[in-house]
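Selected chains from the complex are presented in situ; the others are not included.
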Amino acid sequence: MLHIVNKSPFKYRNLDTCVRVSEKEDPIILIEDGVYAALKGSSIEGLMKKTLEDHPVFAIRADLKARGIDEVLDGIEVCDYSCFVDMVEKHIPYSWL
Amino acid sequence: MFVNRKAPHGSIYAYEGLEVILIFGAYDQEISAAFLDDAVLSLKKGQDTSEIGTKEFSATFRVLEAYGVENRYVERESLEQRGLTEEDLVMDVEVVDGATLRKYMGEQDVLLPF
Amino acid sequence: MKFGILVQEGPYNHQASDSAYNFIQAALEKGHEITGVFFYNDGVINTTKLMDIPADDRHISKRWSDLGAKGIQLIVCVAAAKRRGINPDVLIENARIDGLGQLSELCIESDRLITFGD
């Protein structure tokens, strides 16, 4: 199962439930405003580091670039739309809207 | 599986989501519905929207079983966070923890969010 | 692989419509099939031909119509459309208004159903 998160973690509590309702090793992909979770030195860095211990986390390059984020938190893998498609091919997706 | 996470009335997703569940039920597919986060509030007893003017639909959840939606799950922590218990809900559901819900979600071909 | 797409938000107001479009482009480039795009909730507003967009911005409904011209079915939920003033008179070419049952069909026909919304 692939968890798609498109919400800013500073505004929404989405990520908390996503992490609670997920299995170890389930990949999480950050898209749209969800990529703000990749910011370094933010107040949710702790939550993200904990998340990264259990899950591979990806963030869409085009969305990071749009938001001026050129350095992401260690462990988050930057991924383009083509890799996003590959991941949906491999896993059943659920969008945490 | 319908995985509902939004509160009713403030936006239409819960209501239009329910419309989808009913149609899918009529199409005779094997379907299930999960309620977590604010979607558990859709199932709260005693809702009366007459004074805000929007459509009331919580009573419709009671027909889900008749529509073939045999599996109806509510995530325990979502209920507890909102100070609710199973007795506060308009329909019979299976209350499960996050890990169990994840297991059920993992058995599905399609996960539709509302 | 066969991908079905569900779009739940209107154009410009949310990125959902753009993300869906970008996802579809990438999937097509990789040789996947798009079984259809279903527009629900405010997503139906993507399909009005009355949009009037400055030349320096993307024209979202035209972009969808062009995708429909390539043979990808664009289905607009009739119940959601009626609530938001979308009817056959204002519908873009290559899209059709149809019932929610078509979303059920789309789920059955597709290997994956992915939702873009808010």
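Letters are used for the chains, namely A, B and C, taken in the order the chains are written, and counting of residues starts over at 1 for each.
The criterion applied here is as follows: a residue touches a chain if its C-beta (ideal position, glycine included) is under 8 Å from a C-beta of that chain, and two chains touch if they have at least 3 such contacts.
Note that the coordinates shown come from a computational prediction; the quantities given were computed from them, not determined experimentally.
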**Request:** Write out the stoichiometry of the whole complex as a formula using the chain labels shown.
**Result:** A x2, B x2, C x2
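Keep in mind that, in the parts below, only the chains that are shown with their structure count from here on.
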**Message:** How are the chains arranged in terms of who touches whom: line, ring, star, complete or other?
**Reply:** complete
**Asked** So which one's got more C-beta contacts, A-C or B-C?
**Response** A-C
**Message:** On a C-alpha centroid basis, what's the spacing between subunit B and subunit C, in Å?
**Reply:** 26
**Request:** Enumerate the residues of subunit B that touch no fewer than two other chains.
**Result:** 109-111, 113
**Prompt:** When you check subunit A against every other chain, which residues touch at least two of them?
**Reply:** 92-93, 95, 97
**Message:** Which residues of subunit C touch subunit A once you look at their complex with the stated criterion?
**Reply:** 1, 3, 8, 15-16, 19, 22-23, 25-27, 29-30, 32, 112, 114-118
**Message:** Which residues of subunit B touch subunit A once you look at their complex with the stated criterion?
**Reply:** 3, 5-6, 36-37, 75, 77-78, 98-99, 101-103, 105-106, 108-111, 113
**Fill in**
Within their complex, subunit A touches subunit B through residues 1, 17, 20-23, 26, 92-97
